[in-house]
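The complex appears here without one of its protein chains, the remainder shown in place.
Per-chain numbering from 1; labels A and B assigned in written order.
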Amino acid sequence: MAVAAPIMTIEKVSKAFGGIHAVEECSFDVPPGLITGLIGPNGAGKTTVFNLITGFLRADGGSIRYKGEELLGLAPHQVEARGVVRTFQHLRLWAKMTVLENVLLGCRTPVGENVLTLFLRPGRVGAEEAAARERAMEVLRFFALAGRAHELAEDLAYPEQKLLSMARIFATDAEILLLDEPTSGLDTDSLQKIVPMVRRLVEHGKTVLLIEHNMELISQLSDEVVFLHQGRVMARGRAEQITRDPALTEIYFGV
Amino acid sequence: MAAYVAHYLVMVGIYTILAVSLNLLVGYAGIFSLAHAAVYGIGAYASALVALKLGLGFWGGLLVAAVVGACAAALVGIPSLRVAGDYYIVASFGLQVVILTVFMNWTDLTNGHAGLAGIPRPRVFGLVIDNPFKYVVLSLALAALTYAVCRRLTGSAFGRTLRAVREDEIAAQALGKNVVLVKIVITTISSALGALGGSLYAHYITYINPSSFTLEESIFIVSLVILGGTERLAGPVVGAFILLAVPEALKFLAIPDTVAAPMRQILYGGLLILFMFVRPEGILGRARARSA
Partner (left out) sequence: MDLVLQLLATGLVVGSLYALCALGWGLIYGTTLHFHVAHGAVFALAAYYAYVGQKLLHLPLLAAVAAAVLAAAATGLLIDLLVYQQLEKRGAFRTSIFISSLGLLIVLENVLAIVFTPDPMRMDIGALGTAVIIGPVFLTYLHILTVVLAAAGYGLLAAFLKWSRWGQAIRAVSSSPEMARTVGINLGKVHLLTYAIGSAISAPAGILVAMDVGAEPFRGTRFVLLASVGVIMGGIGSIPGAMLGGVFLGLLENLGIWKLPSEWQSAISFGVFLVFILVRPRGFFGRTIHSAEI
């Protein structure tokens, strides 16, 4: 069992809305280079945890450290700059933009995005854009979407849209990828496309933290599992351990 | 007759600058502004004042106009763009009202209702632009330059980010885009360019007063953008050609002046409503498949 230092630590993080404690004193570590699954019944607070990590919500208390740096209090784009990216359950692709453009938006193009350099350094802008396009096409090939590069994102089939949402965050070169329900809404055939893809991300040296609903897929997908219930961490450990625990299964399917 | 056509073309050039710069905001960034006439006016007054009081030439006036326009936009944009989009509508509405108040009441500076007269003609490479035909060249050249600048912006990574922000700003944030900064930058640029139109206008007509920069004028510029289409940068140009011909057409119908002004407004307002129903993407836009 790898005893590498965790790449991300969530410590006693809490978030309440009105009287509802969505997340309460939640603490867990994310080991590097593995897939950690965040599981639990509906309303357990899993997406809230993602929102807290990525700065879309501000935690009431606690600490979220990534590679030693505190993420709490940062705006979402600042969190991304530190190397933490996420997908959304409802994808949030730029439907009216092309597949290539969706991925290009994930690539680093600071010279082209800065209005001053855009006009004063056209040479560098051109070179950067060309490099970004190549990188984007490479990413698309990795995800087997290269043939659809110039189609609108909204014209893709749902499984391919899910791949696209992963492709664009992959293009950011972030080291830790937060996947929000990467397998939801997919039939068995499409799952064959997605599940191996998630494994390949890790083979590329990424760390993955994913939210997963499907208990059966958990063992296939995750190495480590964190079980959340009513905003608290109920259990954590290897996937096989957790999925076989009858008490947890009851919580998951019960009530 | 030729002079008449020349005048029409000069105005098309000026309104192209105004409408294309507004399209950056409304069409590409999805930020609605009702203050473009105020920006137009800021450019006109700033340029006129530095020419009359400081003897600064046309090019200096253009620069000052752009800077002052940019500052006004930033002043309003920085607080309101951090929050939801509708705040900017209110803020821009307010800016329009306040700027017009300044034009009308800060009489020491702007001469109030009487306006500023005797604005000098521009000198370009030693040549004085003193007749409509020479002005057509200047106006269309500046319009083309503005268009080129906007094209470079929209075709770049910045332009891509802009469109992404318009379509889904949460996704944009998740991918590292500083959405607020992008909005502030584009608002500033849009105003700087719009102010250039004002500068051009001031030196052409050589007389300016507040009545050219009212809320009605803002709405007219919005109509140009909507009519021509927000999707393509060239859309507003088409809008300009068409809508500028309208007042002339109305003149042929010999409508009394008191009724002509409200009639024009009814036409522009009616066009806005009509286009939202029939063709929201404007004349040049691609017809969208109507979603369920």
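By definition in this document, a contact is a pair of C-beta atoms (placed from the backbone, for glycine too) under 8 Å apart; a residue touches a chain by one contact, two chains touch by 3 or more.
All figures in this text were calculated on a predicted structure; none of them were measured in a lab.
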Of B:Phe32, B:Phe133 or B:Tyr207, the residue in touch with the unshown chain: B:Phe32
Chain not shown: contacting residue from B:Val5, B:Leu54, B:Leu181 or B:Val259: B:Val259
Residue among B:Val5, B:Leu54, B:Ile170 or B:Ala245 touching the omitted chain: B:Ile170
For chain B, residues in touch with the removed chain: 26, 30, 32, 75-76, 78-80, 82-84, 86-87, 89-91, 93-95, 97-98, 101-102, 104-105, 170, 215-216, 219, 222, 226, 258-259, 262-263, 265-266, 268-273, 276-277, 280, 290-292
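The rule is short, and it goes like this: only the chains that are shown with their structure count from here on.
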Centroid spacing, where centroids are CA-atom means, of chain A and chain B in whole angstrom: 42
In the complex, chain A residues that touch chain B: 54, 56, 75-77, 80-81, 85-86, 88, 92-97, 101, 104-106, 109, 111-115, 118-119, 125, 128-129, 132, 168-169, 172
Touching residues on chain B, where the partner in the complex is chain A: 149, 152-153, 156-158, 160-161, 163-164, 167-168, 170-179, 185, 189
